[in-house]
Every structure is written in structure tokens, then in C-alpha cells.
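One protein chain is absent from this view; the other protein chains keep their places.
Up next is subunit A:
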Amino acid sequence: MKGWRSARATLIWVALALAIGVPIALAAGSEQLAWRGPVYILAGFAGIIALGLVLVQPLLIGGYLPGLSAYRGRRVHHWIGGTLALAVVIHVAGLWITSPPDMIDALTFTSPTPFSPFGVIAMWAIFTVALLALLRRRLGLRLRTWRIVHVPLAIVIVAGSVAHCLLIEGTMETISKAVLCVLVLAAAIKVIAGLWRKRTLRGESIARQ
């Protein structure tokens, strides 16, 4: 029994490492890189890593990663959230340096590329969550209030990131990118559905009293 549990734990971590590592490795082998400057390359990989972090976040908060207590999972979720915001800053800053007019078009929602607004909306949702998380104690937000704010923004982040990424023709390999995007969606849906179920159950038990 114990052997199965540790094997399962190892499998989950290996699967997570592959889900994020394979797309990064395949992008690192893209021929496109030959014609890009270092800043552009850095910006691109910051974006891919950010998508990987968007997969980790719900898994942490849902308690799906073995070996982490609920408390540790939440702590790591906070730090990964901060890293995600930083990765997005590097992504945007690097692209701005690479081609200022294209980045300005994207940020002002005047870009001809269909994926840009999805990315920009997800970016603002990430920044909003990060800022509110920093201020949560000061604002005295209770868990329920916090979830009412965070869960809709998390949905925006996940949907926006996936749409942004899928529509881009860049260094990412198509299949590994699609698999990562499906996993991101699945993880988010699973965790949010779990929260919803818990809330409904609680609501019913209160109603019965």
C-alpha cells in the first residue's frame, strides 16, 4: 500500500515535470531561435514558463501534488504566483525591447494579432491577483471574500493564457503546446469544480438546519 502511494507520488511529479519540461525542451530546439536576438528569446521562454506555472497553481491549491501539506501548498502557491507575475513582466518587457510598436499595439488593444488581447487581459488579471494577494491581510479580506475575487480572475487567467498561447505561431511545438494547454484547463476546471461542490454542500447543510 505504501509502495503504491510513493510510486503514485513519483508518477505525479514526473508527469508534471514532463508536461512543463517537454514543451520547453521542444521550443528550445525550434529553428526560429536562429533568427531571434537574446532578448526576444528570453521573452518567449518567459511566456512558456508562465504557462507552465499556470498549470502548477491549481494543482498546488487543490492539494494534488503529493508530499505537500495544505499549508505548504498554499505557501508555494503564493510564491509561484509572484514568480508568474515576474515571468509576465519579463515576457512583456522583452517583447517591448524587441519591437516597441508591436508591444504598444498589444497593450492598447489595437494589435492586428488575434492572440494579443487574450494575453493582455490575462496579464492584468495576474497583476490584479498578485496585488490583492499582497494586500489581502491589510484589506482584511476573509477567505470567502478572497475566493469571490480570486476565482473569477483565475478563470480569466487560465482561459486568456490558453487562448493567447494556442493562437501564437512561434517557437512552441504544436502537440506539446496543445497538451500543456489541455492540462492547464483540466487542472483549473477540476479545482474550481471542487470548490463549487464544497460550497453547494455547505450551503445545503446550512439550509437544512
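The rule we apply is simple: a contact is a pair of C-beta atoms (placed from the backbone, for glycine too) under 8 Å apart; a residue touches a chain by one contact, two chains touch by 3 or more; residues count from 1.
FYI, contacts and distances are computed from a predicted model.
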Record-based protein name (UniProt) of the chain missing from this complex, from "Short-chain dehydrogenase", "Acetolactate synthase", "Twin-arginine translocation pathway signal" or "Glycolate oxidase subunit GlcD": "Twin-arginine translocation pathway signal"
Residue of A:A19, A:I80 or A:L95 touching the missing chain in the full complex: A:L95
Sites on subunit A contacted by the missing partner chain, in the whole complex: 32, 34-35, 37, 95, 98-99, 101-102, 105, 110-118, 163, 166-170, 174, 178
